[in-house]
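First the structure, which I've put down as structure tokens, then a few questions once you've had a look.
Every protein chain but one is kept in place in this view of the complex.
== subunit A ==
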């Protein structure tokens, strides 16, 4: 302690710029693999979502030139990468990539990110809360599941992904753990 009040770090602008021209198509099988791994390893998420599992969420990393539409229907959970979020979504959660991912692995508290204005939530607040609480309970190891989505290359990719995620976290997480 003390926990830093520093803002959530953002993806460097040059990295974001470099990603902009890349096609989203190749991302799709990786997202499908990630969702399949989440479904397999964390079935309790869907139970916690309850009636909100049938809703569509927009996840908008504001420091990247893309967004994701998440449809956590247990029968066919899907995540799709898009350039811009479509209209008609039930809810939108926007903020730096580190803040969004950090809520999955327990590095960040969703309410604290809301209080600090690092994330913005809009739409169906019941659905947002259900998703947030279900994911927090799941203790998702993002690097491991993303690596699993890469198939035979996953074993090599996992340490790289883990390092990349570590790089985008703030010092306050370290302070919390050391406290």
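The rule is short, and it goes like this: a residue touches a chain if its C-beta (ideal position, glycine included) is under 8 Å from a C-beta of that chain, and two chains touch if they have at least 3 such contacts; residues count from 1.
Just so it is clear, contacts and distances are computed from a predicted model.
J.: Which of "Multicomponent Na+:H+ antiporter subunit G", "Sugar phosphate isomerase", "Molybdenum transport system permease" or "Ubiquinone biosynthesis protein UbiU" is the UniProt protein name of the chain not shown?
T.: The chain we cannot see is, by its UniProt record, "Ubiquinone biosynthesis protein UbiU".
J.: Tell me which residue among A:38, A:98 or A:134 touches the hidden chain in the full complex.
T.: Considering all chains, including the one not shown, the answer is A:134.
J.: Check each of A:50, A:74 or A:163 against the chain that is not shown and name the one that touches it.
T.: Looking across A:50, A:74 or A:163, the contact with the absent chain belongs to A:50.
J.: Just checking the interface: what residues of subunit A touch the absent partner chain?
T.: Output for subunit A: 1-5, 47-50, 52, 102-103, 106-112, 114-117, 120-122, 125-134, 136-139, 172-173, 176-177, 179.
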